[in-house]
Every structure is written in structure tokens, then in C-alpha cells.
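The complex appears here without one of its protein chains, the remainder shown in place.
So, chain A:
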Amino acid sequence: MGLDIRVPLGLIFLITGGIMSLYGIFTRGNVALYEKSMGVNLNLGWGLVMFIFGMIMFIVGRRQKWQDDPVTPRPWERGKGH
């Protein structure tokens, strides 16, 4: 298929991770908010992890040429012509 799954996968992690880390930065000093997670700012920490993962996926997905696109024949269509 002409769409490399790593591109949308990378994007959703970039956006979600980005939202979470930004929110984490703005709520850094909020002790009451992070009481639930035992004082750990999960939004900032985990948001960054997700952001980095998303970036790697997105870059790899954009670089790699996906083997199949709508114009070239599919595996089962190949072989017929030649």
C-alpha cells in the first residue's frame, strides 16, 4: 500500500507526546496535580519519550521507500506481464 504506516504512527506520537510534554512543562510546579503519580511529572517525562519515539518513526518512515504504490504492480500482478 502506498502509505507507510510509520508516517501516521510517527505523527500521532509526535502530536500526543508533544501535547503531553507541553502540558507537563506548564504544570511543572503543580504539586497537587502530580500527587496521584507520586510526585512524578508523568506528562513531561513520558510525553518526551513518546515524542522521541514518534520522531524516529516519522523520519524512518519518510526515508524508506515503501515497496508498493498504486502505479506499480502488486506482488500477485507481477509475473503476469513478464
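The criterion applied here is as follows: a residue touches a chain if its C-beta (ideal position, glycine included) is under 8 Å from a C-beta of that chain, and two chains touch if they have at least 3 such contacts; residues count from 1.
Assume contacts and distances are computed from a predicted model.
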Per UniProt, the name of the complex member that is left out, chosen from "Nickel import system ATP-binding protein NikD", "ABC-type polar-amino-acid transporter", "Solute:Na+ symporter, SSS family" or "Sulfur carrier protein": "Solute:Na+ symporter, SSS family"
Footprint left on chain A by the chain that the document does not show: 1-3, 5, 8-9, 11-13, 15-16, 19-20, 23-24, 27, 33-38, 40, 42-43, 46-47, 50, 53, 67-68, 70, 74-76
